[in-house]
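Left out: one protein chain. Kept in place: all the others.
For reference, chains read A, B and C in written order, and residue numbers begin at 1 within each chain.
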Amino acid sequence: MRIGVLTGGGDCPGLNAVIRAVVRKGVGVHGHEFVGFRDGWRGPLEGETMPLDIEAVRGILPRGGTILGSSRTNPIKIDGGVEKIKENLAKGGVDALIAIGGEDTLGVAKQLFDKGVKVVGVPKTIDNDLNATDYTFGFDTAVNIAVEAIDRLHTTAESHHRALICEVMGRHAGWIALHAGMAGGANVILIPEKPFDIDRVCAYVESRFKTKYAPIIVVAEGAHPVEGQMTLQAGELDAFGHVRLGGIGENLASEIEKRTGKEARTTVLGHIQRGGTPTAFDRVLATRFGLQAIDAVQDGDFGKMVALQGTEIVRVGLDEATKELKTVPAGRYEEAEVFFG
Amino acid sequence: MRIGVLTGGGDCPGLNAVIRAVVRKGVGVHGHEFVGFRDGWRGPLEGETMPLDIEAVRGILPRGGTILGSSRTNPIKIDGGVEKIKENLAKGGVDALIAIGGEDTLGVAKQLFDKGVKVVGVPKTIDNDLNATDYTFGFDTAVNIAVEAIDRLHTTAESHHRALICEVMGRHAGWIALHAGMAGGANVILIPEKPFDIDRVCAYVESRFKTKYAPIIVVAEGAHPVEGQMTLQAGELDAFGHVRLGGIGENLASEIEKRTGKEARTTVLGHIQRGGTPTAFDRVLATRFGLQAIDAVQDGDFGKMVALQGTEIVRVGLDEATKELKTVPAGRYEEAEVFFG
Amino acid sequence: MRIGVLTGGGDCPGLNAVIRAVVRKGVGVHGHEFVGFRDGWRGPLEGETMPLDIEAVRGILPRGGTILGSSRTNPIKIDGGVEKIKENLAKGGVDALIAIGGEDTLGVAKQLFDKGVKVVGVPKTIDNDLNATDYTFGFDTAVNIAVEAIDRLHTTAESHHRALICEVMGRHAGWIALHAGMAGGANVILIPEKPFDIDRVCAYVESRFKTKYAPIIVVAEGAHPVEGQMTLQAGELDAFGHVRLGGIGENLASEIEKRTGKEARTTVLGHIQRGGTPTAFDRVLATRFGLQAIDAVQDGDFGKMVALQGTEIVRVGLDEATKELKTVPAGRYEEAEVFFG
Partner (left out) sequence: MRIGVLTGGGDCPGLNAVIRAVVRKGVGVHGHEFVGFRDGWRGPLEGETMPLDIEAVRGILPRGGTILGSSRTNPIKIDGGVEKIKENLAKGGVDALIAIGGEDTLGVAKQLFDKGVKVVGVPKTIDNDLNATDYTFGFDTAVNIAVEAIDRLHTTAESHHRALICEVMGRHAGWIALHAGMAGGANVILIPEKPFDIDRVCAYVESRFKTKYAPIIVVAEGAHPVEGQMTLQAGELDAFGHVRLGGIGENLASEIEKRTGKEARTTVLGHIQRGGTPTAFDRVLATRFGLQAIDAVQDGDFGKMVALQGTEIVRVGLDEATKELKTVPAGRYEEAEVFFG
């Protein structure tokens, strides 16, 4: 069998580990042949490929990023995109496709499957907000990077009697903030799932300053105050339509300073959360995802994506990926709240 | 309620995180009072205690070891030991006990519970070989430390065209070797559950030397060859005139040198696998274990231990801890074998 | 002798190592007695002290921050400040003072010395911009943290074909940018000492995109374009008079996007560069500084500060600290330029 592999969406530590596992087992055990598609769906859309054999995947296990490149190209939104992909797969003699990506990438995979393409998905989201799987790879790495940063912030906060805010990833789900905050000993954790009361946050800050320690606040980029509080200053839009300035972390610092009279500073972790070498947990999870994905292809079990349930890697329907966002349940946030203040 | 806390058995990253969570929620939410028993069961046996309040647990979340100290004292094996403990608990006005430890510590807890002591257990084993729980804290830290070492060994092996062997913990179960080996890109992984064939190991080593890479072998301390193989004893000279001593790692190096004529060297990771700051995963798991344990006490749900199942923290019978060793199943080892050679 | 110790100015990994060395040798070898002054010059100014003995310094060697706290209080600028300090020292029976801090802190020390206070200085600047010493502690830690971040950014940049900008500390001197950029394999390094030409930067970015790698730009917070280029948008001032938004990193990203049409993103490392555990280099340097400082006190050699010259710790005049900023010499920047583009 000749199998195409692609990685779509945002960078995530463990992508290369998936690719390696797919190829190692595909070639070594099942006797498959592979072709790499470049930059997510752009690859099959434009017929841009790269060689993908045992040699190509040697040494990539510990490396962040993806040797295949990535993009956010969405063939569904392009006129004739799906047909073009089917055409290119046929032209290249590609029998099946393994698509590694998040909600968007897997959504495309589902639509292609519905139109007869043999596809298996591997879920990828650093935000851990996918319902069908207990964890996604990349998340553990992101959390560890954030915790290392928070560990460092503690000593600075204490030495300077200053509140320090650490803004982490998480637009719609607060998993990174929750885990990093719990592991980092944060005094307050703010997540998108639960609009925060700025008065309560300031009360925690002030009560913390009464100890010999100083407050550390971990805030997901998508967290926001309850309605009516903190008139958020809109940042400027850059050439690509992204907000450049003044995320929630910075706004929170201003607000805390204004209300408590104490100094507050923000660190926005940004891209370092999603790059670099994956943790052991992510390497093992990504490797096992890859092994299961290629087995699904070998079994002719298409339209599926792989998932972690407990300690087992299972297969679920591709539509599971796009069904519903897995947000932080109230119970998990209450666990963290025990340590607030 | 006045609650005693103790930690028994070997050191494990996350012990302090459990203690902190127990005390923070016990004092802050339930209004409990605590007493720390020193050095595992030696504490209640000899009535040796230390203060355990909010101040005592500040700042300990990221710290390895246990502020309570540990020992392998087993009151069951001491004449009148159990009675002595009951006496000391009564004398100290201790209503309930939280025992954090492995098979031995929890076995004692079970027996005390059977004799009327109100006890809740928190499982601890760096080896991850406890059946009742998906993972135990400390394991993820140990695996990450081992992987960091293996990452380093790769470049040395390649530069010197040398086989490098990394001996990790695991007397009866090969979990650390399995996960560290998979995550570290080992060419062979040897675990206690499956006696190895030295000829096959040497074949992997030789085939690896034909690539531009060099072999890395991860071996659990309890791994052993199939019967009749490898007779080299501690202290013999190897093929290169070096004295070979000690454990399976060293013996394996000798045997590989003798059989393949290639240089082989061993690194025994030892204690560094169980000390120091826990990973984010272990800090979160240990914290959640602590929260659940103190809730069990509050609920009067004694004779239980806490456990991880999927993403949930649950309570199971204390006897689950001592029932059966969780060894590496054949299927998991076969996953790893895909990458051998 | 009874000796006061204080730490002033910004947080810096290694401060605790200095304090520990001073106290361990002072008490253990010379038989001194110590008093800790809180929060830099605020301590002796307001007579706020804390106990400082062998027990107080146990376990602090690996910890970031300063157990004495810090502030930017400047007694010179306070009416009667110097007199107040002399009064408080006399009242507390303090025979000599060890002041650990940067240009400001040591400038005050010099003025006090001129007015008869027995003082020895220990230089501290994470920016490494002090002329009298080859290196200052904290710098090596900051550089390593930045390099770890840059290592992570590489894989993201490549996977997304995106320019990534890493803004590091350095308002007046580009040492952190220079070393982190060289060690991190940056394609361009921008430092305050040399106004950059945005056209040349964009040329590097574009030439880099022609390889399979992507550009990483390391920029010191104080770097700026040659006059007339890049109309910097002034950020808003916060309650403490700091610029909140839109540092050079963000402006550079906008400019690169505008000029090259390629995506560019910025990570501002901020406070994580100055917190947390020091590297081995900084722990050894800080310890040796502490030992030399207490020996200077013991020798009655006041008005001096300790310094590293080659591999030796020497004593130089306190005025050396404030003489002249040690900026990056042209030759060092030219070394780095070899790797640009």
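Just so we're on the same page, a contact is a pair of C-beta atoms (placed from the backbone, for glycine too) under 8 Å apart; a residue touches a chain by one contact, two chains touch by 3 or more.
No experiment lies behind these values; they were computed from the predicted model shown.
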Displayed chains contacting the withheld chain: B, C
Given B:Leu6, B:Leu61, B:Leu164 or B:Ile217, the one touching the chain that is not displayed: B:Leu164
Selected from C:Asn88, C:Ser254 or C:Thr287 as touching the chain missing from the view: C:Thr287
Option touching the unshown chain, where C:Arg24, C:His271 or C:Arg315 are the choices: C:Arg24
Residue numbers in subunit C that touch the chain omitted from display: 21, 24-25, 28-29, 58-59, 61-62, 134-135, 140, 143-144, 146-147, 151, 179-180, 182-185, 211, 213, 277, 279-281, 283-284, 287-288, 291, 309-311, 335, 338-339
Those residues of subunit B which, in the complete complex, touch the missing chain: 7, 10-11, 15, 39, 63-66, 69-71, 145, 148-149, 151-156, 158-161, 164, 234-235, 243, 245-246, 265-272, 274-277
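One rule holds for everything that comes next: only the chains that are shown with their structure count from here on.
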Contact graph of the chains (line, ring, star, complete, other): line
Most distant chain from subunit B by Cα centroid: C
Chain nearest the global centroid, as defined over all protein CA atoms shown: A
Interchain centroid distance [CA atoms averaged], subunit A/subunit B, Å: 30
Between subunit B and subunit C, centroid-to-centroid distance (C-alpha), Å: 40
Per-residue overlap in subunit A, given as positions that touch at least 2 other chains: 151
